[in-house]
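Shown below is the structure under consideration.
A single protein chain has been omitted from the complex, and every remaining protein chain is retained in its original position.
Just so it is clear, A and B label the chains in written order, and each chain counts residues from 1 on its own.
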Amino acid sequence: MAGQLSLETPKTKRTKKTLGGLLVIRDSRVGMVGLTLVTFWVLVAIFAPLIAPYSPLAQDSSAINQGPSAQYPLGTDTMGRDVLSRLVHGSRTILLLAPLSVICAVIVGAFLGLVGGYFGGIVDEVVMRLLDAIMAFPTILLYLIIISAIGPSALNVVIAITFVGAPGVARLVRSLTLDIRTRDYIRAAETRGEHPFFIMFREILPNARGPIIIDSMLRVGYAIFSIGTLGFLGLGLPPPTPDWGGMISEARKYIWTNPLGVLWPALAISSLVVGLNLFADGLREESTRYQ
Amino acid sequence: MSRFIARRLGFMLLTMVIVSLAVFLISEAAPGDVARHILGQFATPAQVELLRDQMGLDQPLLIRYRDWLIGNDWKLRRLVGMPLVQKPVGDRGEIGWYAQAADGTLLQWKMRKEGLAELRTAPDGTKEEVPFDNWVEDEDGNSVHWGVDTANHVVLWVRDQVARETGVASAGRAMTEASGEQYFPIRKGLLRGDPGISQRTGRAVGPTLMRRVRNSFTLAILAFAVIMPVALVLGVLAGLKEGRATDRAISVMSLVTTSIPEFASGVFLILVFSFWLKILPGAAVFTSDVAPWKDPKLLVLPVLTLTLVEVGYVARMTRASMVEVMNAPYIRTAYLKGLPYRRIVFTHALRNALMAPITVIMLHVNWLVGGIVVVESVFGYPGLGLYLLDSAMFKDVNAIEAGAMLMVALAVGTQLLADVLYTFLNPRIRYT
Partner (left out) sequence: MDDHRPSTPILDVRELAISYKTRRGQVPAVRDVTFDILRGEAHGIVGESGCGKSTVAFGIVSFLGRNGRIVGGRILFQGQELVGRSEEELRRIRGDRIAMVYQDPMQALNPSMRLGDQMTEVLTTHRGLKLEAARERCLEMLDRVYMPDPANVMQRYPHQISGGQQQRVVIAIALLNDPALLIMDEPTTALDVTVEAAVLDLIAELQRTFDTAIMYISHNLGVVARVSSKVGVMYAGEMVERAVVERIFIRPFHPYTQGLIRCVPRLGMDKRSSHLYPIRGRVPSPSNLPPGCIFEPRCDYARADCSQKKPPLREIEPGHWVRCFHAEEIAQTEWQVPADLAEQLARPAGYDPNAEPILRITGARTYYRVPSKKLLTRKKLYVKAVDDVSLEVRKGQALGIVGESGCGKSTLVKTIIGMEKPTGGQFDFMGMDVSVPVSKRDLALIRELQMVFQNPDSTLNPSFTVANQIARPLIRFKTVPRDQVESQVLRLLQMMKLDERYLDRLPRQLSGGEKQRVGIARAIAGQPELVLCDEPVSALDVSVQAAVLNLLMEIQAELGSTMIFIAHDLSVVRFFCDHIAVMYLGQIAEVGPAEAIYAPPYHPYTEALLSAVPIPDPRAEQKHIRLSGTVPSALNPPTGCRFNTRCPRKIGTICETEVPPWREEGHGHRIFCHLPLDVLCKMDAVVTVNQ
């Protein structure tokens, strides 16, 4: 026999294929700009302790609410803490929490969407009505209610974003499932008497992968947006954790005396979200063009 | 189509019921005792217990949900033996509960040092206070009286029993004297237009809420009026020029502005227009009593902030829809019919292209609401969002519940409107 037959696609091949799919981004100039911005912040987050000149919590009572100086390149905040150091360390928090909450939302949402879309009928009706009810809430209101109910903390921020994001993922996965379900290969699996969970997770899910990945990218951007908003509204991470939204909210009070204090974190969060969205959008554009 | 709309209405009702339950449960079941929160941490357990009684928190959950939703005055009137009515108190639009005697006199009762007094307001407005002596015997032989106090409770007073405890709530309002044996807060219920008393301010939630809603509405409608035309035109333009420079410029710009959180873009705008150029106020300095349109300059930056975020989103939706329609076979037909380009775009493409974004845009109202909360917070604009935010911080349950239900009703209502609009635009649904 000429070719060695392998029944399982080797793992390396699968990952290569997925990464190969991501490589189309090279053809999108805007997408590359996004990727650069994201890479920048990821590197900052990884090497935060090396980059930050001070501890993000260290206070200098002799330099409170100052503008940029040689000692403090971006100035200090109301408690005399170095803005640059807080900014750099803040990227860690946000780049950890955002993807984590998106992964949770995708897991929960994908499961609900698959189950609802594949089984249909009363299961679908109940699941979707519940999700509709959640989605009927203005998202900010949901955050308000959830956080005011369970209190602000890193874990609760993740829970809140998962809760708010999962219905959207479920809807997407459900519509993908409804589409894929009608394909003949699903009918082939059914006529083979496959277990519903085999069909959902082995036959349907892999074919919904592309749109889910792109959607997740956009969701990470949105999660950062939300974490920032929560921080700004005082519903995010409790102080003194360095948190961009919280930094803006603090500095906002002193905008007339130290206008730059509010500018830096605002620039940081904007560039990160813009970068992520440009990247995700470029990816979406290029991958649909290939189909 | 009527069937379709009826279905949507049914779903809307269902959603509202689920939402009301969820809002009620989440805010009621939230950790931390509301009474304790109001009284502060130095209150005695007895005081807390009393306040819980006065607030009706000792009632079973289901009863509380019912009272909150449809009120309990219709039930409590049996205890008092007279109809319970609401009449305005003072000139701030506050409303108080009275028992109404057969001759139209409004009655309230108040425990004085010398015993229970009856406060009478005759139909012509004259007030008088007379000592009360109309006790009835209950089964245990006690002389008791069911009446209405001055803080909107139905109270069971026992003869010769004076105040048990008094205290001062942390929010600065004096706790009502606790002279009664049992307390039932009188509520008309949310569905009948009474969201209850704010625990933060001690005032009725309704009037405050209305003023806040008016302010937020002004902001939202102005923003909507700016966003829609701009976004639709940009989106249609980009869609028609798919892949060309115009499209790329519009698409990238709208993606960038959409990606910048409102609090960041608001801050940028304040820095540019108020701090450096000094041409616009950077914060809304007015109380919620003053109508926002009295000083339009205050509205410019908030509206601009909302516009920046929302225009991009709507424009991108419109663009995507336009691109799809322009590639549809029936547009090819129109082209092959030799129709002029303008006619193809305006008669054949636009209607179909605007169908999808209109529903998406209406669904997006949730997002706009979120934007408004943040923008109000950035500019200190006294709207519904800021009110909710403050209430949430304080765990002001009645205010949160009322504001939340209002927002959800608004959101679900616009979604229903979007569905109806869609069916009118789409003959495929209209005529089946």
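We adopt the following convention: contacts are C-beta pairs under 8 Å (C-beta built on N, C-alpha and C of every residue); 3 or more make two chains touch, one makes a residue touch a chain.
Just so you know, these numbers come straight off a predicted model, no measurement behind them.
Trainee: Which one touches the absent chain: B:Ala334, B:Leu386 or B:Ala399?
Mentor: Looking across B:Ala334, B:Leu386 or B:Ala399, the contact with the absent chain belongs to B:Ala334.
Trainee: Identify the residue among A:Asp77, A:Glu203 or A:Asp281 that touches the chain left out of the display.
Mentor: Residue touching the chain left out of view: A:Glu203.
Trainee: Quickly run down the residues of subunit A that touch the omitted chain.
Mentor: 1-3, 5-9, 183-185, 187-194, 196, 203, 206-207, 209
Trainee: Considering the whole complex rather than only what is displayed, give the residues of subunit B touching the chain that is not shown.
Mentor: 2-3, 6, 243, 328-330, 332-340, 343, 347-348, 351-352, 355, 425-428, 431-432
One rule holds for everything that comes next: only the chains that are shown with their structure count from here on.
Trainee: Can you check how far apart subunit A and subunit B are, centre to centre, with Cα atoms defining each centre and the answer in Å?
Mentor: Each chain's C-alpha centroid was found; their separation is 29 Å.
Trainee: For the complex, which residues does subunit B have touching subunit A?
Mentor: Contacts found on subunit B: 11, 14-15, 18-19, 22-23, 26-27, 29-31, 248, 252, 255-256, 258-265, 267-268, 270-271, 275, 282, 365-367, 369-370, 373-374, 377-378, 385, 388-389, 392-393, 395, 400, 404, 407-408, 411-412, 415.
Trainee: Residues of subunit A touching subunit B in their complex?
Mentor: Of all residues in subunit A, those touching subunit B are 30, 129-130, 132-133, 135-141, 144-151, 221, 225, 228-229, 232-235, 245, 248-249, 252, 255-256, 259, 262-263, 266-267, 269-270, 273-274, 276-278, 281.
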